[in-house]
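One protein chain is absent from this view; the other protein chains keep their places.
Our next item is subunit A:
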């Protein structure tokens, strides 16, 4: 090369073994195409997953949101002392002898009178039809209210009572006039009257707290059914499961990860823990039925038994997650602690556990979340029973009282015949999802709080 730059004509032709950089070789084109395809597959997979999730959430919310609203009638009721307190002594013990039938008559008569006063008339509607619009649950609620406050006797009070499930279904679009003609539980005249009452402001759709707080109700009273007992039951079970699994899971993991000699026995234990995580949950239900109920004699339907079964089911998952968290602590930290003369135990407690804590907590809470959604094993230990009494507080032995659980409630409502339970079932799923959402949020918060870098 000289200092004078050669003109293009004189430029020596360089060997073009690799071709020009400006044109892609066929191999390169194929590689790029494969990469583009791979991207597309990945995006497609994510889109499918998100779409499925969106469809699921959409259908659940579409079907379930109406469970949180209930057609409610508001009208004055005169609590006739002659009916509810025959002795006139206001003695609660005496008054409890009056059953809900008496209160149903008071409610019915008051509604008929109120509608007449308001001038709401539907041609050919009998008083019985008007009375039947009131939920079968309303008399019991009125009775409870009067027994709790006897000064109400003889007074005129304004009450909010649910309409029957069919009238409620009419406002939610589930019941139409065509259906009503064929349905023995509701008449077209009742629906006409419901329309009039809504115009008059007697009947309106109100937020239904009792869906969350009330206990379950029978097939005849879907409007009164609530999740109270199931929520409490799930809460009790999660609390107990957490108390049982965390110490057992952490102790087992620490032993296996830090202390156990590596031999055939520990290998066998490890393989079996992994296998147990894959055992169908219903098997744990059978096990729980055999051991805790039939052998140990614990009561069925009890949150304690449910928690024990869920503990058995969740432990393998939690042990696997905890071991992974412990293994993720860099060995250099263990070396450092041992190097300054910490004992094995001090190394674990002072250094390894604090660093593994976020992982352990996350694993535990996610394990609990999956246990919270578990139905199968709970069916076998009787949690599917129809329970209308709240379990007592834990201090009064509430862990042994019969209770239900959210996923089981979903299952039992979904299998009932009245279509009004479909919205309740979906509504219960919404509550369950919110419950799980909060548990997962808690896991994330704990993780953030405890997370330390090294």
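Definition applied: a residue touches a chain if its C-beta (ideal position, glycine included) is under 8 Å from a C-beta of that chain, and two chains touch if they have at least 3 such contacts; residues count from 1.
Please note the rule applied: contacts and distances are computed from a predicted model.
**Q** Could you tell me which of "Phosphate ABC transporter ATP-binding protein", "Formate dehydrogenase", "Cytochrome c-type biogenesis protein CcmF" or "NADH-quinone oxidoreductase subunit J" is the UniProt name of the chain missing from the displayed complex?
**A** "Phosphate ABC transporter ATP-binding protein"
**Q** Considering the complete complex, identify which of A:21, A:278, A:340 or A:395 is in touch with the unshown chain.
**A** Selected residue, touching the omitted chain: A:340.
**Q** Touching the hidden chain in the complete assembly: which of A:119, A:173 or A:261 does that?
**A** A:261
**Q** Against the chain that's been left off, what residues of subunit A make contact? List them.
**A** Given the touch definition above, subunit A has residues 261-262, 330, 332-343, 346, 350-351, 355, 452-454 touching the missing chain.
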